[in-house]
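Worksheet: one structure, shown below.
Excluded from the complex is one protein chain; the other protein chains are retained at their positions.
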Amino acid sequence: MKSSVITFPGSNCDRDMDVALKKFGFKNKMVWHDDQELPKSDLIVLPGGFSYGDYLRCGSMASKSKIMKSVINFAKSGGLVMGICNGFQILVEAGLVPGVLLRNKYLEFICKNVFVKIENKENSYFKNLDKNVFEFHIAHNEGNYFCTNEQLKEIEDNNQIAIYYCDHDGNLDNENNPNGSIRNIAGIFNKEKNVLGMMPHPERMIDQSLSGEDGAIFFKNLINNIK
Amino acid sequence: MLVNEKIAIEHGLKSDEYKKICKLLKRIPNFTELGIFSAMWNEHCSYKSSRIHLKKLPTKGKNVIQGPGENAGIIDVDDGDAIVFKIESHNHPSFIEPYQGAATGVGGIMRDVFTMGARPIANLNSIHFGSPQHKKTKNLLRGVVHGIGGYGNCMGVPTVGGQTSFDSSYNGNILVNAMTLGLVKKNKIFYSKAAGLNKPVIYVGSKTGRDGIHGASMASASFDDKIEEKKPTVQVGDPFTEKLLLEACLELMAGDSIIAIQDMGAAGLTSSSIEMASKGNLGIEIDLNKVPCRETKMTPYEIMLSESQERMLIVLENGKEELAKKIFDKWNLDFAVIGKTTNTKNIELFFDKKQVAKIPVNTLVENSPMYDRKWKKSKLPKKIKFEKSKLKNLKILQVLKKVLSSPNICNKEWIWRQYDHTVMGDTIQKPGGDSGVVRIHGTDKAVAATVDSSATYCWAHPLTGGKQVVCETWRNLISVGAKPIAITNCLNFGSPEKEENMGEFVECVQGIGEACKYLEYPVVSGNVSFYNQTKEIGIKPTPAIGGVGLIKNYKKMITMNFKEAGNQVLVIGKTEGHIDQSLFARLVLDEKNGPPPEVNLFNEKNNGETLLNLIEKNYIKSAHDVSLGGIITAISKMCIKGNKGIELTIPKFLINEIEYFFAEDQGRYLIEVSKEDLKNVIKILDKNSVHYDLIGKIIDNDMIINQKTKVTIDELKSYNTNWLKEYMV
Amino acid sequence: MKISAIITLKKDVLDPQGKVIHQALDGMGFNSVNEVRQGKYFEIEVKEDDPKKAKSLVDEMCKKLLANLVIENYKIIETQ
Partner (left out) sequence: MKISAIITLKKDVLDPQGKVIHQALDGMGFNSVNEVRQGKYFEIEVKEDDPKKAKSLVDEMCKKLLANLVIENYKIIETQ
């Protein structure tokens, strides 16, 4: 399985993602933001970091870079595109998934483990996962998901909410919403479910010495789904 | 502008120093030259008050690749890998503008590390604030933490540890010390020594603006009522550009184009160019019109003294300019050939086709002033006679509650949760433990790092305090299973022109030196920050020590959380009941006098090495050093982190409970051992003549003291975690 | 000439920064504040002397990059 990770100026989880993808069997290529063409890929990943310093709005300037035209075409033709953290912000700014990501509610960067719930498994990312609650890691300053009421209705009607912040048992409550996101949203799909944006970093949880191993479960499942 | 003595003095030079400049040049310097001298000869760059004392520190050892004198120190961690590290202060700017001051401090230290070819892999910080009640403290704390996070997070370098303290002596002068570790291959290290004639001198990174002109002089001036006037000298950090600069430099370093490279830190283009020339015993010629400038009409003086961030100076091999330019273009950074190396041993500056400065390099470096300042020796304070009956009447739980929720002991998660501590995917021990630990990517090895200081001990008796801090870092490394290798130090003191402050400095340095020598734990880099004072009030002497150690097999790393009910808990090292200068004495008895706990280097070394041996043999389930707050504070933290309780039975000692639990005797650790291993562990401890007390057994939910006093771990946890959170709301 | 653009969050969009600043002001004793909203301000110097053209240029910049029209409004002002 072939994957590509895009490096934007200021990306800083690009290597981590490369390590994770390779560890679970992807043949990964790094792609420079200024390139025009994507290598042949089964999965495109927009990694975390601070593209363009997160200046202006997170992801705004990266969403205008050259390679994004190809990424948008790839997504429109049904290809799998996953944005993690800053990658999610870029997807939002590029209009590939709905909504926006605002500053965290308490205006603080948050780096910690959280629980998330995955309900919608009719997609290439989560199909065949045999549990619903995962422990994932977040590290962001702008993960406060927001959209208008009409958008929210549309998102819910189309089953586009990919991941929710929750407690240990999968209950959604305010206390376990780290950043103030609407409906505890931690990740979202496009209508067709081939584009996924999420704040948590599964690539930071790929062996038992790190913050946990639930990221490993995600990647193993992902490559099996794509095969 | 014509130069005279008055102008020189306004530049922070002393009358004698000005005369010396005129004598060395055999003429009066022009304004630009005076600016250069003032920058190079100020305390921050010249170390004129500290040099003769720093020379006494042990800097050699079998793992030392590079000691002090370069941008950062380097140690060998086997297999061709080396760790580059250093700590640096950014105290004055952080007091004036906490966010930008702290951010640029972090940026500066990272540049020191990657300028040597190393990719930064971990950041730490040691931050000291005034009393929590002081009106400025909260905003300074928030600003500094946001600034450290803002820069480090954007760079994608995990912040894995640090230290935070509060003391009213920092009310008017906070301390912000930032430390970075980088990883480099031993055969790919870059130095700042220029070599060869007519080699192109290259400027890369951000453009030069009017930022921080005279920032280095500011770092060497104490605050007075006119702080406001100094305000515009604060620099704004641009972590995004630094990230690009890091990647671009590493890309260029992968080839063989670079002869020498030096970041532009304090005193910017001045000190970087002069240092490269001085080390290479060469001259340098610079055309200042070629320097990329952000503002119009910048003068030679301004260009030379600007402290704009995110810039580097490189001496390239001839013919590599195009290749290098391509890389910096790709990363959208400025690139300019601004000069060349010469054989004149002068620094020669040109502007609008005219020579605007010509100074022999040696006058700026070797001939810079060096002072053996007067200093006052400290006496060891007399021991306080504590009233035993008064101690006996104290309720242990009340005391424990007070200690655990005190600003200097409480949990600092509010701080480090705002630092990305997991990026790069190799952090195996997060902040909150004894040391931060990161794996060396792709290997079985890991490096541990900690930063500590104990200003109260140093204030009470600098010599003992100096030794103690070194030992504390040593213990923090050993507690995670790392073999201590070397330290870096950031020496934060008041005015060297005051005998008391200078005495504190001299004796702290002596203490640090003695401990390092005995422990074979050399100093490889460091930084001195004097003039930490407002008006006449200096801070407590605060040497911050950054210790670095190696774990050969990261799977053997130890954490401090208690692991399993039924396991036994031992204290290693002897508890004499020393409560003078303890947190307990200050907080509960309001007693600020007395000597700090004695440091016995033999015990320190023996206890530490024995513990490493036990860890090597897989006998240790968890470990934690005993420091501020004594045994029971340390145990509480192990309980809280492990979510386990403990049944404590204090050994039948002559000293009472309070003294036993809250004393701050040195050289001690708490360890968790399984029942089965206990016998073997004791055998090894005995064989090595290590004193130990068996003090408890791990249970499920409560802490029970001598079968009578009981408290739940949840309660302990709330004491410990609430203070900072509530304070920062 | 210099053109300024002011970008504000739409009315129904949560403004965490404004809210926290409001709280901070309250805490400092400014208790006559009803609401604080934070926005962005840009000063753009363009090589264009015709105010109308200059403004329309900045208008385009706002649409294409500076503002996110899903959540933000913008306003353009001539500065010099």
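Letters A, B and C mark the chains as written, and numbering starts fresh at 1 in each.
Please note the rule applied: contacts are C-beta pairs under 8 Å (C-beta built on N, C-alpha and C of every residue); 3 or more make two chains touch, one makes a residue touch a chain.
Small disclaimer: the values here were computed from a predicted structure and weren't measured.
Touch with the chain that is not drawn comes from one residue among B:S308, B:S435 or B:T721, which is B:S308. The missing chain, though absent from the display, is touched by one residue of A:K64, A:K112, A:R183 or A:K220; that residue is A:K64. One chain of the complex is left out; on subunit A, the residues touching it are 52-53, 55-56, 61, 64-65.
Think of the hidden chain as still there; on subunit B it touches residues 96-97, 100, 206, 209-211, 231-232, 234-238, 240-241, 294-295, 308-309, 332. Considering the complete assembly, subunit C touches the hidden chain via residues 6-8, 18, 21, 24-25, 28, 30, 32-48, 57, 60-61, 64-66.
In this section, only the chains that are shown with their structure count from here on.
Under the contact definition stated at the top, not a single residue of subunit C touches 2 or more other chains. Annotation for subunit B: no residues touch two or more other chains.
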